[in-house]
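Yeah, one chain of the complex is gone here, protein chain that is, but the others are all in their spots.
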Amino acid sequence: MDALRRTLLKGAGATGAIAAAMAAGVLTPSRVLAADYNRAAFEAKDMAGALKNIGAAGAADNSGIVIKAPDIAENGAVVPVDVASNIANTVSLAVLVDKNPLPLSSAFDFANGALPEMSLRLKMGQTSLVEVVAKTADGKYYRAKKEVKVTVGGCGG
Amino acid sequence: MNKILFFLAASLAGTVALADGDYRAEAIAMMKHDFKTKGIATADRVNEDGVQAVCNRSGDHPPKTIAERLEKDQLESIRYPADGKLMGDWKAGEKLAQSGRGMTWSDKAGVPGGGNCYNCHQIGPAETSFGTVGPSLYQFGKLRGSGPDMQKYVYGRIWNAKAFNLCSAMPRFGHVQALTEAQIKDLVALLLDPQSPVNSK
Amino acid sequence: MKQRPSMLAAAAALTAAFAVQAQQPPKKAPPPAKAAAPAKSAISEEFEKFREVLEEDNPAELFEARGEDIWKNKKGPDGASMAQCDLGLGAGVVKGAYVRMPRWFADVGKVMDAERRVVHCMVKYLGYKEEDIRKQPFSNVNKTPDHVSVITYVAGQSRNMKIAVPQKHPQERATYEIGKEIFAYRAGPYDFACATCHGNDDMRIRTQDLPNLRKPDQAIRAYQGWPGYRMTGGFMLTQQWRMNDCFRQQRFPEPTYLSDTITALLTYMTVTANGQLYKGPGIKR
């Protein structure tokens, strides 16, 4: 099972097996993931480090990844982002914020009918690229990005 | 000034106070009871000064004769720099214009406040986050000139806007010591210095 | 700033003289020169669009749930509960109560706004200590106090209802009139009143539109979205907090929490917004 779990975020393929494992209910809530937290990826201080640690260092740009986010965010504390992959057989999505101290925000795996898309809300310390990495069942990685400007505002008092 | 006010009051009094005067009195009593000193914002700030009192009682539209007298009084209170120099550094002025700090209970005593200018005015071309409570000041010097008279006018207007328009929405930055002489000079430069981006093509 | 008490007497004497004048509709100030950059910009539209996205799943609901739990399950030292709390529509009735306050409460002989009433009940029935609540009246990043969650719940129970603040009792009407005076009262080092920023149409501070709270269709904006989930810090803030922070920015001293002044101001603004639709707890910058 460790081998299976490791593949989720480390890109060693075998996603079919994961789906099967998930379908079989092997991974019960109390036993999943936390122990296998991909610390190296989530604590990477730059994009290169984060991408490397999710196995996506060589990801190719692909317009099949759709990122819906504001051009200008009213408040960097809560930036609503919708991401979706139209690339066939996408099994995982990761969302990163280029300029954040720790860029990787999240990585999710989809199986058993879950569509490769998600909406979430990001913290953004400053104007930055939001990057999305998609992983397909054959272990390939693709990426896309969108800039989100973060404003200052209010009375400043 | 007191004499002038009493004179005006005497000449205008006689009309019976309406009910709204009672509500105002109640409102003022209530505020005096409910507002407390916090940090540098002392409780006595809820007391009106003369200009405020006149504006409060006239819906910001005092009779012309009264407005003119009080404006003159405010004008005479403006203190211009002893060295006669009215223009400072526009770059420092831009920084001041950006800052919305100053005079709140969360501001510290002795720390210089900001000009709050962009809160209400468009000024430099680079800043798109600006307010519209006051008029646009973009190209101010270019459009209005930057000679000694204009410098004096702008300095005075920032020092005490009420000297020019008694119930103006703009604070009396010099009068209440929200800005120092040097700070006001920098703001004058921001608006008038030909090198200031405010006056760039 | 220098205060000149002696002038106040003189100014007060002017009241009568100006009363007639003040009744005339104030002349409209000349419109400010229009800025070269877009006035009501694409930026605000972008903000509004994503504001809607954020409101669809508003973390305020988490606080509503917490407040509901306190309202329904918490017991005071004598076994009392909020089921005994009358928000103006009868003991325990929450539905629609928020949009009908501030109102006169005969049991205390006062006009109370929603927050004041909720705190009153939590003290009376659940055994909360008023001095504890006053120690931290507003939420911060470390803590959203119980009474704020309860108010958020009460507000949520008036979601999509029209504001219908009563003006039958003489004290309700007087409170409105006093609030109107407070709204227009200029003082402090910057000479600001509420009305300085919120008494005219089509103004902005920086990029933020300023509603003219003297008009019903805009006065709703002082009400809409409160209590609000604050994006910065992620906690709930109430209308009482909003009034407090307005006075801070107005450069006034601090208004006492749950004071008559705030109730009066809220009464004025809410009555002005009567008939407008309240959409429930919101989300704020």
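In order of appearance the chains are A, B and C, and numbering begins at 1 in each one.
As a convention for this text, a contact is a pair of C-beta atoms (placed from the backbone, for glycine too) under 8 Å apart; a residue touches a chain by one contact, two chains touch by 3 or more.
Keep this in mind: contacts and distances are computed from a predicted model.
Trainee: Considering only the chain that is not displayed, what protein name does its UniProt record carry among "Multiple sugar transport system permease protein", "Thiosulfate oxidation carrier complex protein SoxZ", "Urea ABC transporter substrate-binding protein" or "Na+/H+ antiporter subunit C"?
Mentor: "Thiosulfate oxidation carrier complex protein SoxZ"
Trainee: With touch as defined up top, name the shown chains that contact the chain not shown.
Mentor: Missing chain, whole complex, touching shown chains: A, C.
Trainee: Among A:I67, A:I87 or A:L102, exactly one should touch the missing chain; which is it?
Mentor: Residue touching the absent chain, from the options given: A:L102.
Trainee: Since one chain isn't shown, list which residues of subunit A touch it in the complete complex.
Mentor: Answer for subunit A: residues 8-9, 22-23, 25, 27, 29-30, 32-34, 37-38, 42-43, 77-79, 82, 96-97, 100-115, 117-124 touch the chain left out.
Trainee: List the subunit C residues touching the unshown chain?
Mentor: The missing chain touches subunit C at positions 56-59, 61-62, 65-66, 141-142, 229, 231, 233-234.
To be clear about the criterion, only the chains that are shown with their structure count from here on.
Trainee: Applying the document's contact definition, name the chain pair with more C-beta pairs in contact, A-C or B-C.
Mentor: Between B-C and A-C, contacts are more numerous in B-C.
Trainee: Which chain has the mean of its C-alpha atoms lying nearest to the mean of all protein C-alpha atoms shown?
Mentor: Answer for the innermost chain: C.
Trainee: Just the number, please: Cα centre separation of subunit A and subunit C in whole Å.
Mentor: 40
Trainee: Let me have the rounded angstrom distance from the C-alpha centre of subunit B over to the C-alpha centre of subunit C, please.
Mentor: The answer is 28 Å.
Trainee: Note the residues in subunit A that touch 2 or more other chains, in rising order.
Mentor: Answer for subunit A, listing residues that touch two or more other chains: 151, 153-157.
Trainee: Using the touch definition from the top, which residues of subunit C touch two or more other chains?
Mentor: 43, 205-207, 248-249
Trainee: Write out the stretch or stretches of subunit B touching subunit C in their complex.
Mentor: Residues 1-2, 5-6, 8-10, 12-18, 20-21, 23-24, 26-28, 30-31, 33-38, 41-63, 66, 103-106, 118-120, 122, 125, 128-136, 138, 162, 169, 171-172, 175-178.
Trainee: Where on subunit A does subunit C make contact in their complex?
Mentor: Interface residues on subunit A, with respect to subunit C: 70-75, 77-78, 80, 121, 151, 153-157.
Trainee: Quick one: which bits of subunit C touch subunit B in the complex? Just the residue numbers, please.
Mentor: 1-8, 10-23, 26-27, 32-37, 39, 41, 43, 174, 177-182, 184-193, 196-197, 202-207, 210, 247-249, 251-256, 259-262, 264
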